[in-house]
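Written below as structure tokens is the structure these notes are about.
Of the protein chains in this complex, one is absent; all others appear in place.
Read from first to last, the chains carry the letters A and B; within each, the first residue is number 1.
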Amino acid sequence: MRRFTLIAIPYAWLLALFLVPFLIVFKISLSDLAMAIPPYTPNLDLSTGWAGFKDFLSQLDFENFIWLTQDDLYWKAYLSSAKIAAISTILTIIVGFPIAYGMARAPEEWRATLLMLVILPFWTSFLIRVYSWMGILSQEGYLNQFLMSIGVISEPLIILNTNIAVYIGIVYTYLPFMILPIYAALEKLDESLLEAAEDLGCSRMSAFWLITVPLSKQGVIAGSFLVFIPTLGEFVIPSLLGGSKTLMIGKVLWEEFFSNRDWPVASAVAVVLLLILIIPIILFQRNEQKQREAEG
Amino acid sequence: MNKTLVTLTASVALCAMAASAEEVRVYNWSDYIDEDLLTKFEEETGIKLIYDVFDSNDVLETKMLAGNSGYDVVVPSGTFLQRQISAGAFQKLDEAQLSNKGNMWGVIEDRTAKYDPDNAYSINYMWGTTGIGVNLAKVQEALGEDAPITSLDLVFNPENMEKLADCGVHFLDAADEIIPAVLAYLGEEPDSHDTDVIAKAEAVLAGVSPYVQKFHSSEYINGLANGDICVAIGWSGDILQARDRAAEAENGVEIAYNAPSEGALMWFDQMAIPVDAPNAEAAHKFLNFIMDAENMAAASNYVYYANGNEASQPMLEEDVIGDPAIYPDAATLENLYTTSPYPPKTQRIVTRMWTKIKSGI
Partner (left out) sequence: MALDVFAPWDNPDAKPLIQFKNVTKRFGDFTAIDDLTVDIFESEFFALLGPSGCGKTTMMRMLAGFETPTEGTIRLAGEDIAPIPPNKRAVNMMFQSYALFPHLTIWDNIAFGLKRDRMPKGEIEARVDEMLRLTRMEQFAKRKPHQVSGGQRQRVALARSLAKAPKLLLLDEPLGALDKKLRQETQFELMDIQEKTGTTFVIVTHDQEEAMTVASRVAVMDHGKIVQVSTPDAIYETPNSTYVADFIGDVNLIQGKADPKGDKIYIAWAEGQPEIVGTPMSDFSHGQDVHFAIRPEKVSISADKPEGAANAIKGKVLDIAYLGNISTYHVELPGGQVIKAQTANNRRISRRSFTWEDDVWLSFTDTAGVLLER
């Protein structure tokens, strides 16, 4: 019985906080737009009994999903989000790997402090941190002022409201999610493996490529998922730092919801986004499992 | 949309708390009141006032349609008000509790009746025009001394926009205000709901959108004031606030606002009480407090928007009542137009078009 209770807790959690909300959203995605409170129809009225429920079901349809296929906006937005998420993930690896490497190779007594420094930004609100980038990147911002004062540029660079600003914002925000798993992988790496590689004829550089990189692969993969998955649906960063040409599915979803007030289509967009996300999430799970098996 | 996010987060927390009898919750536009008035209300009535802000009608409407917003007083604009009334989002005002109703200005009430017949659900808070704000020096530098700053030609003619792109142009992120302006520019009926007519506006906007740095509904205030941007299609009072901020900062930026000569959109922000307001009685007290001539004058003097309160006019400062950008003369007033909400199907086409204009897709 106790065993059952223990298992039931996480499942109840999943059911209450994931499955039930998803079913609600899914149900809305099958509804029709209406000018009412709430702005869709039909609404489930349990007082009408079984007949009412059947009537309710009969009014649901997949019209909104068909609509998504009829306008190229949606698949272009999904694609563009995937592209931005993929590029951001690669950039995050490029920036995060050397940091994680440096941390893992730092003297042991420093590592706790370095880890703390990586996590420290989380103590400040995410919004405030993204806002501060607006102050840094704007045309009259600190970056341009600095570059102009040292004479690198004569005209201010236009960074804010472009995709570059979005990449900067995403890389900045999600960097810890990349650093931490890579650091965990690199820290586990036995120094004697590198010595063994050198002993067997590797230069420092080739030992890095042949030993360090393959052995931190799991960390890089884990970090990539942790960055890619939330970035795909990211809304705040592109809407604050991006320009009108930054097309991401999060913004499309916002517009469906707020500008069109079309909750059913917005829900359909969300359901499709979730389905797209489930693929990398399953891959991520598989990867984790493989790693656990490998570690025996 | 930035402030929206902050308010969204704040209001999630807010909704979690139950409203007690001694509280009234007001949801108004950002930068839209003299905050001394809020203290004054609390002192006069003993009711605790919780004041939240938004910067987009869309956000407000979504909350209204979702229901149970927890707010007692909200401030939608005319077309949004109309749609929300038809969705059953508001309760009829109880005139018995509104002793100051007589202060309201018939000229405005006649026009707001288009959205709220008999003004049964709402009172006018502020009204204004949608027009063009310019950084005089920078625009003249780009286009010469005779830059058409009073004409929509400035922002809808690609030749002008190309030259202005480098100094920064912002448009309101509001399709239902920009499209009527383009239609006015083209000499069409601004309030047209005919999708073929609206498509003409799309062509014009597609031509100038590459030169628009950002479509946003509040960033232009700071942008203009700091000199980050040189032109904005925005709301009269916001641009005037930018003008005053720049003057205060003494940063050499000189901002001017003009309602376009081709005609300008006249809009109304209306205070209304949600049908599920937790404290409707306190909400009426707040509305009555706002309709007090002295209070309304204080608000207008602070935010540089015209109000719908005739009794307040003697108490308005000269740079408010005397500024034709705020209180247009009779001739200009004739030239202003109003719009009505798009039906859902048209709304979807407009939004899609708007996305396409903004993102190129």
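The rule is short, and it goes like this: contacts are C-beta pairs under 8 Å (C-beta built on N, C-alpha and C of every residue); 3 or more make two chains touch, one makes a residue touch a chain.
Quantities reported herein were computed from a predicted structural model and do not represent experimental measurements.
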Among the chains presented, those that the missing one touches: A
Candidate in contact with the missing chain, chosen from A:Asp32, A:Asp71 or A:Glu198: A:Glu198
Which of A:Ala77, A:Ile211 or A:Ile229 contacts the chain that the document leaves out: A:Ile211
For chain A, the residues touching the chain missing from this view: 190, 192-193, 195-203, 206, 210-211, 214-215, 217, 294-296
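Please note the rule applied: only the chains that are shown with their structure count from here on.
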Chain B partner contacts - residues on chain A that touch it in the complex: 33, 35-39, 71-73, 76-77, 127, 131, 138-140, 158, 161, 236, 239-240, 243-247, 252, 254-255, 257-262
Chain A-touching residues of chain B, taken from the complex the two chains share: 1-2, 5-6, 9, 56, 58-59, 61-62, 64-67, 83, 86-89, 168, 175, 209, 212-215, 226-228, 275, 344, 347-348, 351-352, 354-356, 358-361
